[in-house]
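Data first, discussion second: the structure below is written as structure tokens.
Just one protein chain is left out here, and the rest sit where they should.
Chain lettering (A, B and C) follows the sequence in which the chains are written, and residue indices restart at 1 in each chain.
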Amino acid sequence: RYGYFGRDTPEVVKIMFCNISGCLTEGRIFISSSGTEMISLNTRDTAGIRMLKNEGVEVILLTSNLDPVAKALSQNVSHRLGCEVMSVHEKPLEDLKDIVKKRGLSWNDVAYMGNDEIDVDCLNVAGLSAVPSDAPVVAKNGTKYICKALGGKGAVREFAEHILLQKRKAKSQLEQDRIDRTTC
Amino acid sequence: RYGYFGRDTPEVVKIMFCNISGCLTEGRIFISSSGTEMISLNTRDTAGIRMLKNEGVEVILLTSNLDPVAKALSQNVSHRLGCEVMSVHEKPLEDLKDIVKKRGLSWNDVAYMGNDEIDVDCLNVAGLSAVPSDAPVVAKNGTKYICKALGGKGAVREFAEHILLQKRKAKSQLEQDRIDRTTC
Amino acid sequence: RYGYFGRDTPEVVKIMFCNISGCLTEGRIFISSSGTEMISLNTRDTAGIRMLKNEGVEVILLTSNLDPVAKALSQNVSHRLGCEVMSVHEKPLEDLKDIVKKRGLSWNDVAYMGNDEIDVDCLNVAGLSAVPSDAPVVAKNGTKYICKALGGKGAVREFAEHILLQKRKAKSQLEQDRIDRTTC
Partner (left out) sequence: RYGYFGRDTPEVVKIMFCNISGCLTEGRIFISSSGTEMISLNTRDTAGIRMLKNEGVEVILLTSNLDPVAKALSQNVSHRLGCEVMSVHEKPLEDLKDIVKKRGLSWNDVAYMGNDEIDVDCLNVAGLSAVPSDAPVVAKNGTKYICKALGGKGAVREFAEHILLQKRKAKSQLEQDRIDRTTC
């Protein structure tokens, strides 16, 4: 898309995929004797997602079908954050390919936040990617950005600010390029 | 109100505004598959609010309409703490102005506790203001007092004790002023 | 009771009073939109209470009427731990006096675990007393023993082991005294 500017183009994220477990939460799931499940979200992270959406970044939350968050719970989170929730399989990359294609995007337009081994493929291929500071080494090795914050304690907010900073950098560079071309 | 004593008058807080999320809580909101929401309060903080009320300080709790605490939950908290709960918008200062005016107070009579960027205006304008120690830098820069305690873990108690200390100082200075005047 | 042995008699605790909030819990109370309240207990602490009861120490749990735990919740905790739960007022010492008298005990037979200012009188007067490591200074100054563990994270267990150690010491000293007297 922006390829003809050459290799220096900064990433302009259009869509962000984010694991619920371990990124948006601390990885804990509460299970009760009455059969309900519960997770906890942090206001700072939900503010981060709001910031992304305000700047036109679509946010899609991911749950793993290996360790699923109860459907009713996903829908409550989805409703609260105003984001689509999507269930992925053992190879999340396969599940996301279709979405990226349908939107007419390239992987450079994608930000991905994960926290374990199965996320490594996506962390590698996405234009911007991050893991919380408490992710296992295998995930840290595959990512482009390691948050200072822990999962469920501000990691999503930190990555959101990182994405928006890149977006602003990209915008000002595009402006500069336009000026350069017109002044040639 | 106390202005004619000159610039040395210490603050005598009449009303305190306090964010629920991140100040009275750790910023976590629990969401369950059954549709209920849950937050956690700390006994030390609720004791702090009781101390303020015992000394005649009105306490009003704030929720943000950007990331609202469920109405039923707010009412439970309100009932437990015996405080009014109020929903504020993106510019809390606008929402609070009316209340301060209606009560016939000046901003010097107001204490404000917040924990994020949207609180900065109020932190600036209030006679006394505080943020928990885990607030982002932007909030810390705008406040008059930075708590040693974390949000949801004693920050409200710490600020309450700070307010009461100022109140006591103010009282004894007023006494002193009265004595000085009568002995002139 | 053991007074005629002189001042060296170690404490033999017959009854233990223990705050629920801040000692048995971390001081957090969870409040939900459906009106239920929730606290969390730690297996290590509940094991400590079981140890005390196995050695013949009665355990009575205290809630404050200033910041009450919901009645239904108290009863659930009471039932789970097999301990009576009692509501105390602003001066817990007044409430406990009657119980100590009725049981025909002296304050030397009492262990008390608290975590805030209102507990200081009881911490002073009880034969053995403790606060968790995260108690405020005012409570730490009034107690005989400061736990290394935090409230809700092993403090009750630690104090229970301390009490049982004293009990064992007292027993062996009583044995020794008996031997000394018969061999005179």
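Following the convention adopted for this analysis, a residue touches a chain if its C-beta (ideal position, glycine included) is under 8 Å from a C-beta of that chain, and two chains touch if they have at least 3 such contacts.
A quick note: this is a predicted structure, and the numbers were derived from the prediction, not measured.
Asks: Would you list the chains present here that the left-out chain is in contact with?
Replies: A, C
Asks: Which residue, C:Val12, C:Leu73, C:Leu93 or C:Cys122, contacts the hidden chain when the whole complex is considered?
Replies: C:Leu73
Asks: Sort through C:Thr46, C:Asn115 or C:Gln166 and give me the one touching the missing partner chain.
Replies: Candidates C:Thr46, C:Asn115 or C:Gln166; residue touching the omitted chain: C:Thr46.
Asks: Which parts of chain C are in contact with the chain that was left out?
Replies: Within chain C, the residues touching the omitted chain are 30, 34, 36-44, 46-47, 50, 70-73, 76-77, 80, 152.
Asks: Go through chain A and note every residue touching the omitted chain.
Replies: Residues in contact with the chain left out: 21-22, 27-36, 38, 66-67, 116, 136.
Heads up, the rule we're going with is that only the chains that are shown with their structure count from here on.
Asks: How many Å are there between the centre of chain A and the centre of chain B, using C-alpha atoms for each centre?
Replies: Each chain reduced to its C-alpha mean, chain A and chain B end up 35 Å apart.
Asks: By the touch rule stated above, which residues of chain B touch at least two different other chains?
Replies: In chain B, 30, 34, 36, 38 touch at least two other chains.
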